[in-house]
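With one protein chain withheld, the remaining protein chains of the complex are depicted in position.
For clarity, chains are labelled A, B and C in written order, and residue numbers in each chain start from 1.
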Amino acid sequence: MTVRQVLPLTVAMPLGMAAVLVAIGHHAGRRMSDVLTLLAAVATTALGCAATLAASHQRVVSWLAGWSPGHDGRSVGLLLEADALGAGIATLAAALTCLAVVYGWRYFDEIAWQYHALLLVFLAGMEGFALSGDLFDMFVFFELMGVAGYALTALKIEDRSAVQGSLNFAVVNSLGAYFSLGGIALLYADIGALQLPIIGQELRTRPNPTSFVLAAFVLTACGFLVKAAIAPFHFWLADAHAVAPAPVCALFSGVMVELGLYGVARIYFVIFDGVLPGAGFRLALTVLGAVGAVVGALMCWQQRHLKRLLAYSTIAHIGIGALTVATGSAAAVGGAVLYLLAHAVVKASLFLMVGGLLNRYRSIDEIALFARARAARPLAVAYLCGGAALAGLPPFGLALGKGFVEASLDTPWVTLLVGLVSVVTAGAVLRTGLRVFLGLGAREPAEADEPPAKEQPDVQRRPALDHIGLLGPVAVLLGAGLLLGILPTWSRAVTAAGAGMVDGIGYVQAALGNPTPAPSIGPVPIWRPEDVIVGLVTTAAAMALALWGARGARAVGPRRITDAVAWVGRGLRAAHSGHLGDYVAWLLAGVGVLGVLLRLG
Amino acid sequence: MRSMAYFPYFVAGWLMVMGAVGIVWSRNLVRAIVCLSVTQSGTYVLLLAIGYQRHAVAPILGAQDENTRPLVDPVVQAMTLTDIVVSAGVTALLLAIAVQVARRHRTTDPDQLSTLTG
Amino acid sequence: MADVLMVGALLLTAATGTVTVLTREPRAQLMVLSSFGLVMSLAFLTLQAPDVALSQLAVGSIVVPLMTLLALRVIERHSRESPTKRGKP
Partner (left out) sequence: MKRLRWLVCWFGICTFGILLIFAIPGLPPVGDVSHPYRDLAVRAAVEHATANTVASVNFDTRAFDTLGEEAIFFTAVLGAIALLRPARHEKDRRLPHSGRVLASTRLAGYVFLGITTVVGWDVVAHGHLTPGGGFQGGIVAGSGLHLAYVAGNYSVLQRIRPLRLLEIGEAAGVVGFIGIGLAGLVCAGSFLTNFVPMGILGGFLSGGTVALLNAVVGLEVGCGVVMLLSRFLEQDLVMT
């Protein structure tokens, strides 16, 4: 059996295990279902590793059901194609699922097998989406990921906000997916194929009216942009991330959001690169990414619901990722992948830690938790490390990726924006850490107009905060974030994988049987002195901001400016209303804005 | 009939947009879910219209005479079938969530659901 | 002739779809939804898609409206039960 042949098993294995769990779950008991789930996740990780290793030399192309393309380059079948990045993301998804299973060892006691089956199906959806080389297949796995995600989000049915958040998540994502299907249909009507490489090949060889290509791209990308939470498609994310069980949040922020951006980049580089006006694409994704980064950072700072805070920080960071991908430069995309990967592991660990707090103290509110976790020393260290890593503290991988992005883009405003986002989001995280773990600052009386954030805990027991099931996964994740910065082989491999994404032609040719070796690695990320200095400065700034915030964020500066900032903050909060109608209206408008920006470019 | 050559596409687009607007409009989550399925219906019409060929027959092969008349595109029909299954599943799940929303909030009016502001 | 049928069926689809969206009363909307499913499966027949028409008939005009009806009954009962409690946990 070659890697090519077993590639589909990355999807089939977790799916099959999910079905087995449903069949035997009633009788098998809690322990059995834990073990079987972990087994499937570990096996999928192993397969993913094998695929990544193979794909880092040459793309692994697996035409399914024996229908490989004929001499005319057309095929009736569909394919999975793993390049280093796709296989890498698939591996990340499986590995994070392993950790989520370990972390959630005692979750949902009464419906354990259902929870585990949903988790495995979610994994299967992510694997399929990451590896698929077929547009319609991408839609199917997008929906599979979605359906499992909605169910997982609402699984705490006793929680009022969980069911509402899940509904917003489900409707907005499904709507985006249907628009994507519309775009896929437009491409099919024009080309008469569904496989990414074949569409890419054909679309480049024929003249196409710009308005048609534009609509096809906007619609197809719509669903992926929703998943990636690019403004103004991002509203659902905070609602869903704030309410899902903690291990599921770690998967959402750690892989699912990144997969959305991956989907946009995949269809752009394989199909639309060179067909769509490049300037328009750059403009659109830069503007939307920058807006998302700023909005996410401002919203993040204003939260006292810890998970919501982390969720908005994810929106801010993915916005940075989007505007980097927009440049289309191989080095910058490589840097962005390193940055987002390091962000993913750190953010996942933060979600797990916050979930631990929720289970222990029955609260997720920054002020209600004030000084309550003082005794949990190891967790406090891990939490503050996570916050500092977000701020860009060397030698965490985030700082390395950030520095590499800045070096390869060399645009001052991007550097400034990245710095700002790091400082504000990390400042918010550190602020909560200082308050909750160290009891720093004033025990602020809750404002009268704002009730404390409420959430039902994930489990009925109150697990201790130095429990190995909590600290183990957290340590692994933070360690991975650190190693990404320290081990040159790791950072080099990740950057090379990201850079390979840009090579759409290579992707097409590999699928049609003319494999080219993986592109030679261009510049590799190294610690430049200025990166280290910038990282230290942003960390210090974030720390200062956190201290200022923990002490009650007393206004400094001229009255007029602070009033204006407060007004903007209130306006933004009002826009994130939790109202389904608002979110769908923004989605429609987002499609329009995207179209207009693409046209303007 | 030449002028009618793009008509089905516009029907599809109309259904997709109307469904989305209906969600914005909804004062009831069940209604929003129904509107979502209307949007999805737009994609069925779009797909089938793309695969249609005039004077062609349904894509079922006879035992012998498979080449006498052209068939309409079976691929879009298979895609639409998948889409319908997706629709059934998503709708079922959404309804289940809506039932739980009604249980927890005692209402399904989006204007009155207010646990997720800001 | 076939084209006229198809255009007619599609017009009807667009019309019933619009009515489905515009109907405010949930029960009434359910009836319209069911007929929308039926009309659509007829339209699919005119588009030479018997497979799709069959599933649309089964799903769109039977299973989905039935589930919606059942869900609606539960939801109405819960919404009616304690209207005063609205907005409180």
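In this section, a residue touches a chain if its C-beta (ideal position, glycine included) is under 8 Å from a C-beta of that chain, and two chains touch if they have at least 3 such contacts.
Only a predicted model underlies this, so the values are computations on that prediction, with no experimental measurement involved.
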* Structure fact -> Listed by label, the shown chains touching the absent chain are A, B, C
* Of A:A453, A:A546 or A:L587, which one is in contact with the hidden chain? -> A:L587
* Structure fact -> Per the touch rule stated above, subunit B touches the missing chain via residues 2, 4-10, 13, 17, 20-21, 24, 49-54, 58-63, 66, 70-75, 77-78, 81-82, 84-86, 88-90, 92-93, 95-97, 99-100, 103
* subunit A residues that touch the omitted chain in the full complex -> 5-6, 8-9, 11-12, 15-16, 18-20, 22-23, 26, 62-67, 74-78, 110-111, 114-115, 117-118, 121, 124-125, 128, 134, 136-137, 140-141, 143-144, 147-148, 150-151, 154-155, 157-158, 186, 188-190, 192-194, 208-209, 211-212, 214-216, 218, 574-575, 577, 579, 581-582, 584-593, 595-596
* Quickly run down the residues of subunit C that touch the omitted chain. => 3, 50-51, 53-55, 58-59, 62-63, 66-67, 70-71, 73-74
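Here is the rule we use: only the chains that are shown with their structure count from here on.
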* Structure fact -> Between subunit A and subunit B, the Cα-mean centres are separated in Å by 28
* Distance from the mean Cα position of subunit C to that of subunit B, given in whole angstrom -> 11
* To do: Let me have the rounded angstrom distance from the C-alpha centre of subunit A over to the C-alpha centre of subunit C, please.
  => 35
* Residues of subunit B engaged with two or more neighbouring chains -> 21, 25, 29, 33, 42, 98, 103, 105, 114
* Would you pick out the residues of subunit C that each touch at least 2 other chains? => none
* Asked: Which positions of subunit B touch subunit A when the two form their complex?
  -> 12, 16-17, 20-21, 23-26, 29, 32-33, 36, 39-40, 42-43, 46-47, 50, 75-76, 79, 82-83, 86, 89-90, 93-94, 97-98, 100-101, 103-105, 110-111, 113-118
* Touch list for subunit B against partner subunit C, complex -> 1, 4, 7-8, 11, 14-15, 18-19, 21-22, 25, 27-31, 33-35, 37-38, 41-42, 44-45, 48-49, 51-52, 54-60, 72, 77, 80-81, 84-85, 87-88, 91-92, 95-96, 98-99, 102-103, 105-108, 112, 114
* Structure fact -> Given the complex, residues on subunit C that touch subunit B span 2-4, 6-7, 10-11, 13-14, 17-18, 20-22, 24, 26, 29-30, 33, 36, 40, 43-44, 47-52, 55-56, 59-60, 63-64, 67-68, 71-72, 74-75, 78-79, 81-83, 85-87
